[in-house]
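Below is one structure, written out as structure tokens, with a few remarks after it.
Just one protein chain is left out here, and the rest sit where they should.
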Amino acid sequence: MGILVDSSTRVIVQGITGREGAFHTKLMLDYGTKIVAGTSPGKRGMYVHGVPVYNTIEEAIREQGSIDASIVFVPARFAPDAVYEAVDSGLKTVVVITEGIPLHDELKFINYARKKGVVIVGPNTPGLLTVGECKLGIMPGHVFKRGSIGLVSRSGTLTYEIARELGKQGFGVSTVVGLGGDPVTGLDFIDVYDMFLRDQGTEAVVLVGEIGGDAEERFALYYRGLSVRKPVVAYIAGRTAPPGKRMGHAGAIISMGIGDYSSKRRTLEESGIIVADTPSQIPSLLGSLLR
Amino acid sequence: MGILVDSSTRVIVQGITGREGAFHTKLMLDYGTKIVAGTSPGKRGMYVHGVPVYNTIEEAIREQGSIDASIVFVPARFAPDAVYEAVDSGLKTVVVITEGIPLHDELKFINYARKKGVVIVGPNTPGLLTVGECKLGIMPGHVFKRGSIGLVSRSGTLTYEIARELGKQGFGVSTVVGLGGDPVTGLDFIDVYDMFLRDQGTEAVVLVGEIGGDAEERFALYYRGLSVRKPVVAYIAGRTAPPGKRMGHAGAIISMGIGDYSSKRRTLEESGIIVADTPSQIPSLLGSLLR
Amino acid sequence: MKLYEYEAKNIAKQYGVPVPRGRVAFTPLEARQVASEVGGEVVVKAQVLVGGRGLAGGVKFASSPEEAVEVASRLLSSEIRGVKVSAVLVEEKICISRELYLSLTIDRAARKPVFLVSEMGGVEIEDLARRYPGKIKRIYIDPEVGYTSYMARIALTALNLPWSLIGDLDSLLKSMYRIMVEHDAELVEFNPLVLTCDGRVVAVDAKIIVDDNSLQRHPELQKLHGREYLDFERRAKELGFSYVELDGDIGVISNGAGLTMATMDSILYYGGRPANFLDIGGGATRDRVKEAVKLMLQHPRSRVLLVNIFGGITRCDEVALGIVDALGEVGGLKPIIVRMLGTNEEEGRRILREHNIDSYVEMDEAVKAAVEASRRG
Partner (left out) sequence: MKLYEYEAKNIAKQYGVPVPRGRVAFTPLEARQVASEVGGEVVVKAQVLVGGRGLAGGVKFASSPEEAVEVASRLLSSEIRGVKVSAVLVEEKICISRELYLSLTIDRAARKPVFLVSEMGGVEIEDLARRYPGKIKRIYIDPEVGYTSYMARIALTALNLPWSLIGDLDSLLKSMYRIMVEHDAELVEFNPLVLTCDGRVVAVDAKIIVDDNSLQRHPELQKLHGREYLDFERRAKELGFSYVELDGDIGVISNGAGLTMATMDSILYYGGRPANFLDIGGGATRDRVKEAVKLMLQHPRSRVLLVNIFGGITRCDEVALGIVDALGEVGGLKPIIVRMLGTNEEEGRRILREHNIDSYVEMDEAVKAAVEASRRG
């Protein structure tokens, strides 16, 4: 159960020989992720933690068989090329960990992938993880206990914090999806909530938003129009953020009057979604909805 | 019955005030085509044969209601812009009559439209016509008698010639589709045959190919693999064409060893498709298949 | 990164966008020179990166070079919303028939550039969106296709301009898209774009915001980066931290943008006020932590420092060592409250204990302790 990836997902790591790529390949393998190959231009023939390395995805498929998903660790300058390679090679899900990719490059490859029906997670995401089955990301796996809460977030460590709070109160997670911290991402809250709606292993959803943009408001309006729903508890970071300042993430900025905390909170609440004041409140609010 | 357009198709003419646009608007209206608006930049407020003219498709939709299809008569330099406007305005079928559009411009808008699920007919096409219902093109309407033969062609006048031959022997046409004479077109034989397969008003298909490219060969191989078929009679123009010469159409050229008559005929015949030697033979060959 | 109006106009001019004649002046004398070159009545505009300049008195008129000197000296010695004015733009005064709004920005939902077009210009887009939401026309650009001319025909209708201006508007929109792509801009805004008394279209104000992630491919812009920062922000950014100055008294260090904001927000929730946003990022080493802690120990306004670390890639022992090192170098200038958990948590906690630093497991407890300390402090 869970969405996007499971224990049968066959994964390639793009940029597997880099410091980050190699390090997280180890952690993903330890988690049980089925990593069948990696790419690193010119490094064909190498092995990284036992995973064979190729110059191209095409070669990897030829020698290792079909591949479903990739996780991209290559530096920002080369990341778009890696995404195009993954999309053109027929993969279905591409997780882009890379931070700092120019916005207009992202716009292009995200539009391209969407038109071709390929899911981009990120860029600038901690990745995604279906608990106990497959980790396609850099999050500490042990934080997420197995359960029936779908977790979708624009943040990294804050998500781990929330997952820990959930675990403390006995709530486990089905899948956690990091949307990514950039202004434009492959998936948004609506996309992921839709997947959770269709997932039998998910009973309720925790949505972790932040200031900047209007993804939370759009989700709230979308949710309002649904006839079949699963309960949602939201948390929005950035109540104390001043306008015009980038709060770490490129996407976390209140600009042109769009993206402030109060608008998000108000719109969510007007749609009947409970918004927690602190991460620690989330489990009890969830409990009140599910009992 | 028929494919792509019928008597309920609501049409806009792009470039309606030009000589060609105005002339054929009259002929299409006479045929019964439901032309609800035209565009011509800066000509808002005019009427052409009673059809209101707008500066943009958006305006036309706002004032006239939904529009399904457009036919483009604007000059080659401006035609790509017209196609993008049609696609972005949500139309479902765009017939590009314009000849002489640069190949790389065509590649771009055809790829764009296909990714968005919009059908481009042409460029450099006489258009299409569902007999007795809707003419979205420049062909002489009276040549096509109503009947159950689907006609798909890379040519213009040759298609009228063949339709007349069919009519002489009592064969009518369901829909005729001109694919267009350029090397790359929005639809190919496979696309249109697939539509004819699904059309209850079509019993058999006449395919009119010509030298250049490998669209006929690809169709033959595709046809070979089908489990459900409707009979096909083919005619290929250009048996006497020398290699390396452009036979009128930009697409009708034998180049890099691809596109000669004998390869097309052989491949079609190996797939069990009868190929006529002259246009006049087509009706009797069709007769032998259908009786 | 925001560009100054005069920088945005210089770029616009290179792309053929009609802007008023004039240029920037850094001294009253330069202002006189520009005013006499321009001739006639001029407008003198304070060059600041904060909004609401007009209402704050940052835009003045002058009918002679002498008056321009006077106006410029006044502006150049003033502050607009707390920011010192160090330059003014001196331009011809335009005779305005109508004020329009035109911008090109990124629509996050559609994941596309979008033109925002309105015949109600001259007010900020926020107000426009609030007061006349139906008066803003959106025209999307597919980033794979780019600008194409039919968009100008739609914009012309929305702006209610005469057809004779279609060629000018087409060039203008095309230039905006080229500016956006070639400068990696997030926003290209002309507000107001005006229809002049003699029937031309002129960009009377211009704003360009460049995507920070793209600065490395624009060296001429990269060297300007950071100039809008306050002193303390600049120091933090030079150390490579994501940093924003706030006005409270509890210093914050955390890892991850979301967790850092949540830490700030929790401080507010429990009755305190955060002094800053400082994200040390993922996997910070002992040395990086030391630099962050030293910086915040020296932060003038904050009276207590809260360090909130969720150890994933970041190791708690490294964090603890960094804290200890910082205290060793600059001394315990203010109380430090540490919350840490995750990777190497026990070892981290042991190190802190050895140096008599309290550490918490739960974030709420740590935040409450910090708020309390700030009240005592």
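Just a few scattered comments:
Chains here go by letter, A, B and C, matching the order in which they are written, and residues are numbered from 1 within each.
Just so we're on the same page, contacts are C-beta pairs under 8 Å (C-beta built on N, C-alpha and C of every residue); 3 or more make two chains touch, one makes a residue touch a chain.
Note that the structure is predicted; figures quoted are calculated from it, not measured.
Under the touch definition stated at the start, the shown chains contacted by the missing one in the entire complex are A, B, C. In the complete complex, the hidden chain is touched by one of B:17, B:89, B:159 or B:174, namely B:159. Contact with the chain that does not appear here is found for just one residue of B:86, B:247 or B:286, B:247.
Annotation: of B:102, B:170 or B:287, B:102 touches the absent chain (contact as defined above). Hidden from this view is one chain, which touches subunit C at 144-145.
Although one chain is not drawn, its touching partners on subunit A can still be listed: residues 41-42, 44, 55-59, 78, 80-82, 84-85, 88, 108, 112.
For subunit B, the residues touching the chain absent from view are 76, 100-104, 107-108, 110-112, 114-115, 138-140, 143, 153-161, 164, 181-184, 188, 208, 210-211, 213-215, 218, 235, 237-242, 244-252, 255-258, 277-280.
In this text, only the chains that are shown with their structure count from here on.
If you sketch which chains touch which, every chain touches every other chain without exception. Located most centrally within the structure is A, per distance between chain CA means and the overall CA mean. When you average the Cα atoms of each chain and compare centres, the chain farthest from subunit C turns out to be B.
As a whole-number value, the distance joining the C-alpha centres of subunit B and subunit C reads 53 Å.
As a whole-number value, the distance joining the C-alpha centres of subunit A and subunit C reads 27 Å.
Shared interface positions of subunit A, i.e. residues touching 2 or more other chains, are given as 115.
Multi-chain contact residues, meaning those touching two or more other chains, occur in subunit C at positions 142, 144.
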